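Have a look at this one.
Note that one protein chain of the assembly has been removed; the remaining protein chains are unaltered in position.
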Amino acid sequence: MTDPGGPQEASREHQAGGAGDQPVLEVSGLRKEFGDLVAVDGVSFTVRQARSLAIVGESGSGKTTIARMIVGLERPTAGTITACGRDRSSPARSARVRRRRGGEVQIVFQDPYTSLDPRQTAEATIDEVLRLHHSLPADRRRSRIAELAALVGLDERQTRALPRALSGGQRQRVAIARALAAEPRVLILDESVAALDVSIQAQVLNLLADIRDSTSVSYVLISHDLAVVRQLTDDAIVLHRGVVVEQGPTASVLDAPQHEYTKRLRASVPRPGWKPRRGALLGAGKEPVQP
Amino acid sequence: MGRWVGPGSREASTAPLLEVDGLTVRLRVEGAQRAVLRDVSLAVRPGEALGLVGESGSGKSMTARAIDRLLPRGAEVSGQIRFDGADVMTLAGAGLRGYRNGVAMIFQDPRAHVNPVRRIGDFMTEALRTNLDVPAGEAYRRAADMLGQVGIDDGERRLRQYPHELSGGMLQRVMIAAALLTEPKLLLADEPTTALDVTTQAEVMAILDDLRREFGLAMLFITHDLELAAAICDRTAVMYAGQIVEVRESALLHDDPLHPYTAALAAARPDIAQTAHRLAAIPGRPLSAFEAPEDECAFAPRCPHARDICREATPELIGLDGGLSRCARAADLRGRLRPELAEGGQSDD
Partner (left out) sequence: MSTAIPLVTVQAPRGGRAVGLLRGTGAAGIASAAVILAATVVAVVGPALAPFSPTLPNLALAFVGPTGAHLFGFDYEGRDVLSRLLAGAQSSMLGPLAVVIGALVIGTLLAVIAAWRRGMVDAVISSSLDILFAFPGILLAVLAAAVFGAGLPAASISLAIAYMPYVARVLRGAALKERSQPYVAALEVQGASATSICLRHIVPNVMPLIVAQATILFGYAMVDLAAISFLGLGVQPPAANWGVMISENQVGIPQGYPLPALAAGACIVAIVIAFNVLGERLFEQAQGAR
């Protein structure tokens, strides 16, 4: 199965320098119940160093719950999570442990308008994170802020601006810089480009690819957008109602889906020449009441 | 049953149902009157579906609101909007009510446009009962029937439910059904599926397409998704910085666009079938009408094909190959705007 992106993908693995087998994030048998509702049921996957994983699903699939459990915002009902060789199956109790974990796995959220403190400039936001994770003198911090700003494509004026003076794409860049300030091994992108205009989305996707090339961070991309998934990830798992229905290399999952749900998902994506067809929605006529 | 059978799109008379003519809208933004729409002109024939595509600030939603007479107070409007020959802006009383029956709007977020403490049935039958004097029993019967048309079984039970008991996709289908009840001639759909899951979106789009053809309705379909518009619209118009920059047959728009912005938009989108080394991103960001320079092409600063001629004046909309393009170099660039497709390879940066 020749993937036209083949040469690029192979070179990415080469850059990993043979350490591409090291898992940086392992999730096993993850389960989350909210009362009677089982949001996540027996999910397992592994993310290896310098490789990126997509978690594909629609609303109600449990994908955001998984992300929140990995970063410690939600407590799993069962299952284990291991990052950088250390267990993090339950949320940290102390700020010190949370800080250490923050240096391993970071997250960028979907909505650029609420993921930054409206009263903090980009500079101050990044500075706060730097002070949390590293003990650098002020001048070293300033140059690190400049480095990070350059890495995400923000100029000086934008770095000193408040969020309300920045566009959605620029705010996401600040959010990415803030996440990278902790120098994490894994960066979770929770629908981080979904709210952006198409042309801005392309810029940010290119940026993310550049960052991955220069820092060897692994992405866990949570998205319903299959084209974005194809562009940014090596492997993918498909979630439906909390259960993994399919997994494998992204190219295989998208080019030759095995599971009914994956096939339907693939067939629902608008593309040139696409015509929507009225088919039976899974469970149509028995639409669940919104939780 | 009250099904309205209108002319099919092929036998349609060529007199347009909806005509927007040189529409310019100014709003008070941060203390000054700024243009949000500049000289927008478009036409929708009876039974035809026109897509309106654009990014943030392009003016697509503002155009829909102008057509539906939902502009904010203090908006300065020049130009004309004509529906069935009548000037929309001067309608009042019975004429306005007739207009509201004739043009049905479907919004992006159904929950924001539905009263959460009233039942679905009340909401759906309101226009029928108040504007068209249909007796309540008959109105509810028609509503239940229409729910069946949009794929919601058990209509009578659904009519007694409240909005929070329905999922987003179902509620949007209810909105479509409600819109069709007044037997409109034109559907104004403003990003109706943006907030829905992609599988739900496909279903809702299919329903919209089916019903539109069955009832012979015209439609103005607003979206940011070029491929989505092409899926159910005969023609597609592209907006940038408050202006129409291209109008083209949907089948040709993606692979043979007439304006560099359309080409850039299509090329910036990742491809589900292959991984590109880098996406062809457009530098800069989309502008609103009031940010764009007034006496040159609004897209010129970001356009890879810009030349001196582009900065001399705002280009006019010129006809080309059955479509329209607001590019000063449209004739020169004809057929050359998507070279990467011709080569059959992946896009390189």
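Here the chain labels run A and B in written order, and each chain numbers its own residues starting at 1.
Please note the rule applied: a residue touches a chain if its C-beta (ideal position, glycine included) is under 8 Å from a C-beta of that chain, and two chains touch if they have at least 3 such contacts.
What you see is a predicted model, and the numbers here were worked out from it, not measured in a lab.
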| item | value |
| --- | --- |
| Among A:L25, A:V56, A:C84 or A:L116, residue touching the chain not depicted | A:L116 |
| Which of A:R99, A:R140 or A:K263 contacts the chain that the document leaves out | A:R99 |
| Where the unshown chain meets chain A, residue by residue | 71-73, 95-103, 105-107, 109, 111, 114-120, 128-129, 132-133, 153-155, 158, 162, 164-167, 170, 175, 178-179, 182, 203, 206-207 |
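What we mean here is this: only the chains that are shown with their structure count from here on.
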| item | value |
| --- | --- |
| In the complex with chain B, residue positions of chain A that touch it | 3-5, 8-9, 58-59, 167-169, 197-203, 205-206, 209, 224-228, 230-231, 251, 254-255, 264-272, 274-279, 281, 284-285, 287-290 |
| Complex contact set, residues of chain B against chain A | 55-56, 151-154, 164-170, 197-203, 205-207, 209-210, 224-228, 230-232, 254-255, 264-265, 268-283, 285-286, 345-346, 349 |
